[in-house]
Each structure stands twice: as C-alpha cells, then as structure tokens.
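The complex appears here without one of its protein chains, the remainder shown in place.
To keep things simple, chains are lettered A and B as they appear, and every chain counts its residues starting from 1.
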Amino acid sequence: MLALAITNGLVIGMIYALTALGVSLVVGIMNVVNFAHGEFYILAGYFSYIFAHTMGFDPFAAMFIAVCAVFLFGVLVEYTIIRPTYGDELYSLILTFILSIVLQNAYLLIFGPYPNKPPNWVSGATNVFGLFYYGNQRLAALAAGVAVIVLFFAMLKMTWFGRMIRATSQDREMAELNGINTKRLNMLSFGLGCALAGAAGVILAPVFPVTPTAGVPLALTAFVCVVLGGMGSMRGCIVGGLILGLVENLGAAYVSTGYKHVFMFIILILVLLVRPSGLFGRSEA
Amino acid sequence: MKKCRMLICLMLATVGTVLLLGPALAADTIKVGVVGPRTGGAAATGKAFEEGIQLATEYVNAKGGVLGKKLEVVFEDTAGAPDKAASGFERLVTRDKVVMVLGESHSSAALAEIEVANRLKVPFVVVEAWADPITAKNYKYVFRAGPSNSGVVNESIAKWVAHEGFKKAYIVAENTDWGIGIADLCKAALDTIGVEYGFLMTERTSQDLYTELNKIKAFNPDVVLAFVYGTGLHYLVAQAGEVGLTPKAAVLDGAGPPSLWPDFWTNVGDYGDGATFVSSMHEKVELTELAAQFRESYVKAFGKSPTDYKSRSMFDAVLIAADAINRAGSTDADILVDALEKTELLVTRGTARFGTTKGGPEYHHWMPPMLIIQWQNKEQVVLYPPDAATGKLKR
Partner (left out) sequence: MNRNKWLLSAAILAFALLPLGLGTYHQHILIVSLFYVMMAASWNLLAGYTGQVSFGHAAFAGIGAYASGILATKAGFNPWLGVMAGTMLATAFGFLVGLLCLKMGGIYLSLTTLAFSSILHIVINNEYEITRGTMGLQVPGLVAEYSKISYFYIFLVATLLVLGVIYRMVHANMGLNFRAVQNDERAAASLGVNVVRVRVMAFTVSSAMAGLAGALYGHYLLLVTPQIPSLDQQFLVLSMTVIGGLGSFVGPIIGAISLEILSEYIRAYGEYHVLFFGLVALTVARFAPKGLVGIYQSARERRMQAVAKTSPAVNR
C-alpha cells in the first residue's frame, strides 16, 4: 500500500508538474496567470484524438501536430486577447477566466459531452518489484513527461532563447535595455506555455480521456503547484508538483479518499502562512 | 446628476424589456415540458432525452396527436443544478404554459422540481431520477416512470449478489446525492442478505483512482458495486484492470449508461470485457414489440443503434403523457392526475402502471424491469433476472 501510494504520488506529481510548468513560464515572463491553461491542455487532447482516431494518423505524428496546433492557437490568443493586458495582471486574469468558460462550452458544442481518448501507445500492466501492478500506459506517460521536462530545462539552460527567457523573467526592464524584443518574446513564450499544456494533454489523454470540463481541476492543481513552488520558479514548480502528488495519494491511502483534493489546499494555506512567497520564490513584496 | 439620469434610464429600460418578455402566443398545439441537463457534466443525458423526445413526438403526432391537436415538447435546460431546475420548471409552466412536465435525471434537481410542481399544481412525471424521496413524499402531482434507488438495489443488485453467491462485496460511491444515497441502501441490503462489505467514497472529479483501487484490492472482494457516473466509471473500470483488481472481482456499474456510451470501449480497452452493468435495455432482448419498433425508428433517424437507454425512457414518458392527456380529454391538472393514476399502457419497457398505495416510495411509481448485463467478448449477456438470462457470469 505504502509503496504504491508513494509511486503513484510521484507519477501523478510529475504530471502535475508538467501541467504547471506552462503556467509558471507565463507567470514568470509576462506576469499573466493563464486561467484557461486547462482548456489548452484539453484542446491538445482533442486534437490528438481527431488526428489519430478520426483521421487515422500515426499516434505520435498526431501528438506532434496537436502540440504545434495548440502552440499556434496560444500565439493567436496572445495576439488577440492577452496583448492589451500587459502590466495589469488582474485584467488578464479576468479575460482568461472568461476565455476558459467560452472554450469549455465551445468544446461541448464541437466535440460533445462524451469523453474522447486517443489510442494507447502500449497496453497491459507491469508488476513493479513484485509489490503491485502498474499500468504500462502510465509508465510510458511518465517517461514521456520526464523527457519533456528535461528537454524544457535543457532549452532554458543552453539555448539563446532560454537565456532570453531567464533574463526577462528576472528583470524585464534590464532585458529590454539589452535589446530583447519583449513583445515577440511574450508572444512566443505564451505560445510555449500553451504548447507545454498541450504536451501534457497529448501525453495524458490516453490515460485520462478528455471531456469539455476535465481541464478545470487540472488547472486548479497547476495553480496550487505554482503558488506552492513560488511564482515563476520552474524548479519550485517541479518540487511543488511532486509534493502535491505525494500528499494527495498518502492522504487518500491513510486518511480519507473523499477529501483527497482538500489536502493540497491545506498544504497551500500552510505554505502561504509560513512562507508567503512559496518554496522557491523570491521574497519581495 | 449623470448618475441619476443613468439610473432612471436604466429603470425605464428594465420596465421595457421585462414587458417585452411577454408570454408566448397561444398556438394550436398542446405543450408538454421536459426538464433535463443539456449543459454541464451530464449533458449526455440531455442528448439522449432529445432523441427520445424527437421519436416520441413523431410517433404521437403520426397517430393523431393529443386531443386533436399536435403535441409540442419544450425542453428546458437545468444544467443539473437544483436552483436552475426549479426556476426552469417554473418558467415552463408560467411562460410556456405547458400542461404537464416530464424528465429529469438528477435526483437533486428533481427534488427541487417536485416542490414547484406541487406548488403550481402541475403533473410531473419523473423519468430517470432515482432518489427514493421523490415519490416517497407522496405528492399528488408527482409521478415516476422509471427506476428508483431502492427498486434497483432491492430488486436487482442485492438479488443478483445473492444469486451469484458472492461472499465479499465492496461499495464505491461518488460524493453526490445519487452515489451516497444508493450506497446507503446497498449497505442495508447487503446486511440483510449477510454479505460482508467495505465502503469508500470517491471525489467526483478524481481521474486517478490507483490508491483507492489498491485499498479495495487489499479487501479482496468478489464484487465491486460501483456507483460512479460518467467518465469516472470508465476510469474505474480501466484502472481496476490495470491494478489487477479485475478479473478476480467483478465490477458492477450501478447506473448503466456509461457502460453503453459510444466511447466506453475506446476508454477502457480490453478491460471492459467482463464488466457488468445495470440497464433497462438490451441490444437483443426486447421485452415488447414497441421496443423493437423504437430501435428501428431510432436507427432510421440517427443512423446508429441506441446506446444510452435514457432515450427510450424519455420515449416511454412522452407516450404515457400523451395517453393520459387523451384519456383525460382535458388539460386540467387534477383530471390529468386522475388519468395518470389509471394508466395501463404498453410501452417499450413493459406495461406502465403507477402504484397507488400511499406511505412509501411505491406511490405514483412505476418501476420498469432492470437487467444486469455483462460484456462478454463485446456482446451483451443478460445475467439477471434468471428468466431473461442469456448466459452465466464469466470472470
């Protein structure tokens, strides 16, 4: 029981971290909390379902196209909706909140109320260390999720674009003085944030089929993750995700299954009381 | 100054628009209202209701309509929320002037609606809301032409558990009124037949159930009675297979429709084989000739075979309503109630007949027969009741 709760906590935690990464990136660079993050996640799930299931593409090609499409959609949203809100974090919050409701209802209209699931990559389950059975698709999703996270951090550390992102999220004015076109950077990083949501979506849709409103609890967890780790801190976001996953599963195993989602909010409030800037946040303000 | 002028404009505008929202013009149709979730988490049920309404109105109007006029159905969205349901019900009566209301699949919404029905004195035939108190309140204007929690548990589930000789059961319920309510009835019924059981509650939005399922696995049950609706059930069946809970234990879907949804198989994969569920409809076993007719016209109208049995429940309800209006020869509420009480109509699920003994949930309730079905090689095999059974439980 304990072994499973911990393993599952880490796997689910990695999933939370992956979903939260996009939120964290956009918060760090643009100071915008994208309330519709969960809906981008769902959109990618739908895209990969349509490309793979309805149009008969190879599942992996379908996933790739889906993430690209969500990236483009994200750029479009940034251009049309988010751009006039720079500097007013609450205005962007209100706009993305309305956007999330609009998208949920648009999905309901277009894709219908039933869950949609792209094909599995693998099937069956594996007996882990003789302790418990674990679904193969979940293990594959875990591997893919870790790969995306590693790639993302490598890009952040090693590429010129990554350096630009880090510079801007540390000091926007300084970055502008150094000749970074922040307008274009904003557009790209918002798209990238959405693409990260999309990556999480295509990786997870075979495990958790998508429905029009399934993005809401996921986005909520992502926000908690970001606050827990410290606004805009990518490292904090990963640690936050793992903590949430563990707390939730240990709580469900030993305390109460009905209250499993409350545990993470309690942790959040405790952290805010003790260390308001989050685990890895810069303590300003 | 400016503010005052705006306020005055505003108030005048309000008066104007409120007056514009005048009652709909009377037409030469007789209107029956339907309440149900067209948006929100259970929008799939609204879709099924819509299909049932379409087929039923065509059927009724082809046979001459009601009282020489055409039957018209007005479908009001409740989004599955009791407060919206109550005001939607009221709107149907006060604005659309419907003579009778049918429908609902959320017990919470239905319990709010029966209060309005009773206050406004409008006959209300509940279709797919299962909570016992709906008819146990013994309201004069409230009927139910569909299953109730206690009916499903006592007539089907508990008897089936005893029939199969299960020794240990595990009850899983989502934290909704339906889940918790039916789980409580189930506990009582299992106590009576002497079956040992465990119980846990799941959070409705949970997608990951590994920890929960391993708790269940540690209990080592013969059967898992799952009262989880919608996608949650798909997660449960798929993940129960992954963690190795099935096929040792059988999983029963205590609601039914999710196991029949078009994407059940894509969502659960091979783990769906061996899953059992409660249903009032079977793809081959038809209880009446009308049921076969319904299937035929459904395929013709929608180009697929019916899956969610709630479309057929709604079909039956519209037929019952039309029959009552015709026999009453009037749209007066009290005469309609009288006619409904005397209903003796062959519909797709058998002969509809409302109970008249007061005191319990049987009052004004017609409990259609429910089947327990297992998926075996993607074929539906009826396990219970024995006289309709087409096969035995496979594990």
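Note that a contact is a pair of C-beta atoms (placed from the backbone, for glycine too) under 8 Å apart; a residue touches a chain by one contact, two chains touch by 3 or more.
What you see is a predicted model; the values in this text were computed from it and never measured.
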One chain is left out of this view; which of B:L111, B:L319 or B:L336 touches it in the full complex?
B:L111
Pick from A:I81, A:L139, A:I180 or A:L279: which residue touches the chain that isn't shown?
A:I81
Candidate in contact with the missing chain, chosen from B:Y59, B:F75, B:F124 or B:Y235:
B:F75
Residue by residue, what part of chain A touches the chain that was omitted?
27, 33, 80-81, 84, 89-91, 93-95, 97-99, 101-102, 105-106, 108-109, 216, 220, 223-224, 227, 231, 258-259, 261-262, 265-266, 268-269, 272-273, 276-277, 285
Even though one chain is hidden, which residues of chain B still touch it in the full complex?
1, 3-8, 10-11, 13-15, 17-18, 21, 23, 38-39, 43, 46, 75-77, 79, 81-84, 86-87, 90-91, 94-95, 106-108, 111-112, 115, 119, 131, 175-177, 180-181, 201, 203-204
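By definition in this document, only the chains that are shown with their structure count from here on.
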Centroid spacing, where centroids are CA-atom means, of chain A and chain B in whole angstrom:
36
Chain B residues within the chain A interface of the complex
39-44, 47, 175, 200-203, 205-208, 210-212, 214-215, 218, 230-231, 234-235, 239, 241-244, 261-263, 266-267, 269-270
Chain B-touching residues of chain A, taken from the complex the two chains share:
1, 4-5, 8, 12, 53, 105, 108, 112-117, 119-120, 123, 125, 132-135, 138, 208-209, 211, 213-214, 216-217, 249, 252-253, 257-261
